[in-house]
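Accompanying notes for the structure given below.
All protein chains but one are shown at their positions in the complex.
Up next, subunit A:
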């Protein structure tokens, strides 16, 4: 499984372990269904792709982010962990080189193979695709936080086939794409994504698409509406 992913993701490109990739994780996996990871590769300048993966997860890859020229190389979300595993960020710069950083994380089993809470409660369909979000305009960049209600089924739970969000796209008010991300079933249920877009827009059009082809859309009001405080 991993060899397949490694070949597919990295092919023959050079790989370095690089402290310039900051991966921010807590010291304990308190909840193996939702382990928070923040990746900040701004020290590398312009990047092509950011991968978030856990070596020993049955679905190693969680996020495949292509920030593009209009977004900073910064992303955060929560992932499932199935056992004690390294959690890594791999960032590919313009020269094709992959820069990798990681942390060992000790986790109880079952993050990927336990049913989502909303499946147990049975209310997942009532809230499917509900979008929440907000923009925090900073001096140069705008932080976006986006929450999507989705069971993010891994396909590893008996009688529940894989069903997950697969892309998230942010466009400006005119519909021009600002940045896009692909994701897999190892992202936590009801995922929350944090992105850092360059500059300021009057509005951010969010489109999340899942593996059954459903599209969920919403508009985050941009500058002037949110609080001017900035976290970064």
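Quick notes on this one:
We take it that contacts are C-beta pairs under 8 Å (C-beta built on N, C-alpha and C of every residue); 3 or more make two chains touch, one makes a residue touch a chain; residues count from 1.
One rule holds in what follows: contacts and distances are computed from a predicted model.
Chain not shown in the complex: UniProt lists it as "Quinoprotein relay system zinc metallohydrolase 1", one of "Cupredoxin family copper-binding protein", "Hydrogenase maturation factor HypA", "4Fe-4S ferredoxin-type domain-containing protein" or "Quinoprotein relay system zinc metallohydrolase 1".
For the chain left out of this panel, the touching residue among A:93, A:179 or A:194 is A:194. Summary of contacts with the chain left out: across A:80, A:99 or A:143, the touching residue is A:143. Within the full complex, the residue among A:106, A:126 or A:140 touching the omitted chain is A:106.
Where subunit A meets the chain that is not shown, the touching residues are 2-3, 6, 10, 12, 14-15, 17, 24-28, 30-31, 34, 36-38, 55, 76, 78, 84, 86, 88, 98, 100, 102-104, 106, 108-109, 130-134, 136, 143, 145-147, 190, 192, 194, 206, 217-220, 227, 229-231.
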